[in-house]
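As you look at this complex, bear in mind that one protein chain is not there, while each of the others sits in place.
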Amino acid sequence: MAVHTPVTDGHDDHGHGAAHATSTGLSNNKMAMWLFLGSECLLFGGLISTYMLYRGRHPADLGPDQIYDIPFTSVSSFILLMSSLTMVLAVSAASMKDDRRTNLWLTITALLGATFVGGQVYEFTSFYREGLGFTSSLFSSSFYTLTGFHGVHVTVGIIMLMALVGINKRGRIPGQKAEVVELVGLYWHFVDVVWIIIFTLVYLIPS
Amino acid sequence: MSRRDTRLPARRRRTLGAVVAGAAALVLGGCAQDAPQDTWQPAGDNAQKIHDLQWPVFLVAGVIGVIVLAVVAFAVVRFRDRGQPMPEQSHGKPALEIALTILPALILVGVGIPTVSTVFDLAEEADTECIINVTGQQWWWEYDYPVQDGCGGISAPIVTSGQLVIPADTNVLLRLTSRDVIHSFWIPKLNGKKDTVPGRVHTLRMQADEPGIYAGQCTEFCGLSHANMKMEAVALFPADFQTWVANQLEDYQAPAEGSLAAEGEATFTANCAYCHQVNGLTTTAPDGSVTPVLANPDEFVVSGAAPNLTNLMTRNTFAGATWDLLTEECRDRVWNAPPEEFGERYLAGVSADCLNEVDLREWIRNAPAKKPMYATADQAANSGGKFRGMPALGLNESQIDQIIAYLLERH
Amino acid sequence: MSTTEHQSDPHVEPHAADVAHDGHADGEFAHKPDSYYVKIALILAVITALETSTYWIDFGAFFLPTLLILMAIKFVMVASLFMHLKFDSKIFSWMFYSGLLLAIGVYVAFLATFRFFAPT
Partner (left out) sequence: MAIIERPSTPAVVGAGAGAPAVVTPSQAYGVLRRPVAATGWRSWVFTVDHKKLGIMYGVVSLFFFLVGGFEALLIRLQLAGPEGTVLSAGLYNEMFTMHATTMVFLFVMPMAAAFANYLVPLQIGARDVAFPRINAFGFWCFLAGAIFINTSWFLGGAADGGWFMYQPNANALFSPSHGIDFWGLGLQITGIASLTGAVNLIVTILNMRAPGMSLMKMPIFTWMILVIQFLLLFAMPVITVALFLLMFQREFGATFFDVSAGADPLLWQHLFWIFGHPEVYIIVLPGFGIVSEVLPVFARKPLFGYRFVVFSGAAIGFVGWGVWAHHMFASGLGPVSVAVFSVATMLIAIPTGVKIVNWTMTLWGGKIWFSTAMLFAIGLIVEFTIGGLSGVTHAVAPSDTQQTDTYYIVAHFHYTIFGGAVLGLFAGFYYWWPKIFGKRLSESLGKWNFWLMIIGMNLTFGPMHIIGLQGQPRRMMNWTEARAGEGFFNLGFWNRVASVGSLILAVGVAFFIVNIWVTHRPSSKTPKSELDPWDARSLEWITQNPPKEHNFDSIPTVHALDEFFHRKYEVDHDTGEVTKVASAEEILAAEEAKADHHIHLPSPSYWPIILAFSLPVMGYGVIFNRFLIVAGALGVLLAMFGWALEPSVADDSDYDPPAEGGSNKELATIG
């Protein structure tokens, strides 16, 4: 096995996550993630605005006030919020190179996320049974579109978490392990803060 | 490679000349020629307000443009490579920069203030003397005059299409909406345009100083026949306008028994009246009971409307003001009438001698062949069997003769 | 899959950074004890409880502003503490919040042009 001898002239020209070798001293990956999240703000902003515009446009008996089950959604919101805690604990464990606890917290985060998505699936089906289809009204279309987009984001997050656990178990996270966990963490927290907004604007503030 | 291009300076000078001439031409454009939709020939208050705002702006823009071009031209000529040494590597003069940032800002303040005040001026509605509802649909305009004291008094609703008739020198408020997609109502000589958006009502002021016909056109892309969705505003002296109103409200006159037109009435009732309303048209059932013929275009046309033909021959144009109902000679008589005589000529309507039968026949024979529309059976398949526009009805020539005779009496 | 992407060519030495940045990508926050995060989570939980209570308790005129403020607090807490924006380079905050503020500015203006948010 060939061993690479570091070049000594100061040009570190192969760099695996060498966060300090960049012009700003910041990691490329992390910067990319933050830029992406900045961009996502405009995506969710557009969906939320569409909802805000249309939330009052529905038949009298099938509006937000009739449909939403605030106690239920509060619980699932709470679960998602707590998954942010477990996520940050995973990041913390990863930064201390504690693989076992990293995996543990990642798994719990994924489970909490899955619970949230499960809750959303339940919510959607019960709304659907009450007669609120995707195309029933402008309110329903924009509601399902907004929360559906969010749900897809959570689901993607769960897949990333599980993939992380799987790859981690085989010791195969390329590059800096802690950073990859942190990146997934940033994404996960973002999905959580978006829900903080949705929960307030969509569920708690009545139309 | 040629490091020096001696043609350039000459070209620049020519450009400069052309631009000055162009700018001058633009300013003079206002009093030049006769394109019916010229935006520089206001013929009413609202358009005038816009014009008063825009010509100075064009002037300012033109002057700035000429200055920029002149400076660039000068620099290009003066500082071309003639073998001089490498120039000084100067990086800029902040004072100059700042001055040249503030200057445009000041100019823009000068433009901005009158702009804002004109915006609010034009949105004024309080002095309205007359209200007309305007509805766009693919690909024609409907005007309905609600019952009101304004407009000199309208006692029963009037529904017409194509030509918007208004009293001259009167502040008219149009309430604009649409039945299908977005259109835009625009009579350049009277005011700027305003979109007609389904589900919304927008208002637009109209005022014409003098009697006459003012051309306009739908200016929001609205599908296949957007190019054929035109309209005209017809201004009449208030007295003439009253005559027009009275005309529109006249009772239905059935064609003389046994005339060609009477046959036309039957053909019309059978083939046309389920889309087109003719007020007062009745039908007699075999049992002798007389019932009014009510069109229900909503079952056949996507927009749910077809032009009301009660007084077709009082208009000069048809099918989105795209074709003349008048022969060329008669048309010129109306369009080129002096303001005092205009009313009389317009109110004469379309007589048998003046009828442009060619286009009307073609229309009735096969409308979609004349004007691109979505009006064949398979095109209608995706819209629940409804047409967009008027379908070909497969009438024979003698039926068309009858219908023309009938329509000619729709005064 | 940006998460597994590497820098291909970080050949550059760190040089006098021309963009303000304080602190390092990893470092300080990594050593925050877990209890710190648990405490934050507790605060968040309390705020959430408060928010949800508006469903049962009538706050009158304070209702809307309270909810919005609580929402903003939660948002900022998660972003600053869980996402480490507070400890991390200002550049990240700047990138994220410029997106956020732009979104708020643009979309609020857009909704405002409708004059009403949702006619009933």
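For clarity, chains are labelled A, B and C in written order, and residue numbers in each chain start from 1.
Basically, a contact is a pair of C-beta atoms (placed from the backbone, for glycine too) under 8 Å apart; a residue touches a chain by one contact, two chains touch by 3 or more.
The structure presented is a predicted model; accordingly, all values stated were derived computationally and were not measured.
*Asks:* For the chain that is not shown, enumerate the shown chains it touches in the whole assembly.
*Replies:* Taking every chain of the complex into account, the missing one touches A, B, C.
*Asks:* Among B:Trp40, B:Phe318, B:Phe387 or B:Tyr406, which residue is in touch with the absent chain?
*Replies:* Considering the complete complex, B:Trp40 is the one touching the chain left out.
*Asks:* If I consider the whole complex, including the chain that's not displayed, which of A:Leu43, A:Val75, A:Met162 or A:Ile205 touches that chain?
*Replies:* Of the candidates A:Leu43, A:Val75, A:Met162 or A:Ile205, A:Leu43 is in touch with the missing chain.
*Asks:* Across the whole complex, list the residues on chain C that are touched by the chain not included here.
*Replies:* Output for chain C: 1-13, 15-16, 18-19, 91, 99, 102-103, 105-106, 109-110, 112-115.
*Asks:* In the whole complex, what residues of chain A lie against the chain that is missing from view?
*Replies:* Residues of chain A in touch with the missing chain: 1-5, 7, 9, 11, 13-14, 16, 22-24, 26, 28, 31-32, 35-36, 38-40, 42-43, 46-47, 50, 53-54, 57, 134-135, 137-138, 141-142, 145, 163, 167, 172, 174-175.
*Asks:* Applying the definition given at the start, please give the residues of chain B touching the unseen chain.
*Replies:* Against the missing chain, chain B presents residues 1-5, 8, 15, 22, 25-26, 29, 32-40, 47, 49-50, 53-54, 57-58, 61-62, 64-65, 68-69, 71-72, 75-76, 79-81, 84-94, 96-97, 100-101, 104-105, 108, 111-112, 115-116, 118-120, 122-123, 138, 180-182, 184, 186, 188, 191-195, 197-200, 202, 215, 217-227, 230, 302, 372, 379, 382-383, 388.
In the analysis below, only the chains that are shown with their structure count from here on.
*Asks:* Hey, how far is the Cα centre of chain A from the one of chain C, in Å?
*Replies:* The answer is 13 Å.
*Asks:* Hey, which residues of chain C end up touching chain A in the complex?
*Replies:* 2-7, 9-15, 17-19, 21, 24-26, 30, 32, 34, 37-38, 40-41, 44-45, 48, 51-52, 54-55, 64, 67-68, 70-71, 74-75, 78-79, 82-83, 89, 91-92, 95-100, 102-104, 106-107, 110-111, 114, 117-120
*Asks:* Touching chain C in the complex: which residues of chain A?
*Replies:* 10-13, 15-42, 44-46, 48-49, 52-57, 70-71, 74, 77-78, 81-82, 84-85, 87-89, 92, 95-96, 160, 174-175, 178-180, 182-186, 189-190, 192-193, 196-197, 199-201, 204-205, 207
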